[in-house]
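Quick one: the structure is below, questions incoming.
The other protein chains are all here in position, but one chain of the complex has been omitted.
For subunit A:
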Amino acid sequence: MINAILVFNNHGKPRLVRFYQHLAEEVQQQIVREVFHLVLKRDDHICNFLECGSLFGGSDYKLIYRHYATLYFVFCVDSSESELGILDLIQVFVETLDKCFENVCELDLIFHMDKVHHILQEMVIGGMVLETNMNEIVAQVEAQSKLEKAEGGLSAAPSRAVSAVKNINLPEIPRNINIGDINIKVPNLSQFM
């Protein structure tokens, strides 16, 4: 079982935090910090496995990490997972991100965190590995984003609002509308006209 998947940068700023057990936010941050300090100490040319003691509440857990450019990808797993298997999984994850974002960089992870979560959901579910085949993962992610696009997506909400405003006859709306308890200050909407 995978217990947690953490991605943070060289300065320890979290970029993706996913725990597969319920922990309070403070504890999560504490773990991220400690894992960061453990990982930071290590050279690039030593092994990718690390025992994390009682950080996760059991001696069974192990950190398996990879360092790519500015980002650390850390998986915390128990003894039922194969170490090299997880290393491979990290590689698959990063390659999938690369394929979905086209030359992924830290900024992609920051600004499209929701998408990163979706990709991860197609790989790992509830701490268990769902799919290891990159093509399959990419296909599912794309199918779902198509579905989202068909619905207009999250970002479409403001634009729909804009079109709603366009549809009403703006010049007829006075600057201030006062009806009972509703008070609308009409902003300058000329830019939408």
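Quick notes on this structure:
Just so we're on the same page, contacts are C-beta pairs under 8 Å (C-beta built on N, C-alpha and C of every residue); 3 or more make two chains touch, one makes a residue touch a chain; residues count from 1.
Keep in mind that, in the parts below, contacts and distances are computed from a predicted model.
The listed options are "COMM domain-containing protein", "AP-3 complex subunit delta-1", "Dynein light chain Tctex-type 1" or "60S ribosomal protein L6", and the UniProt record of the chain not shown names that protein "AP-3 complex subunit delta-1".
The chain omitted from view is touched by exactly one of A:F19, A:F56, A:Y72 or A:F93, namely A:F19. One chain is missing from the display, and on subunit A it is touched by residues 1, 14-20, 22-26, 28-29, 42-43, 45-51, 80, 82-85, 87-88, 110-111, 113-114, 117-118, 121, 125-133, 136, 140, 143-144, 147-148, 151-158, 160-162, 164-165, 168, 177, 179, 182, 184, 186-187.
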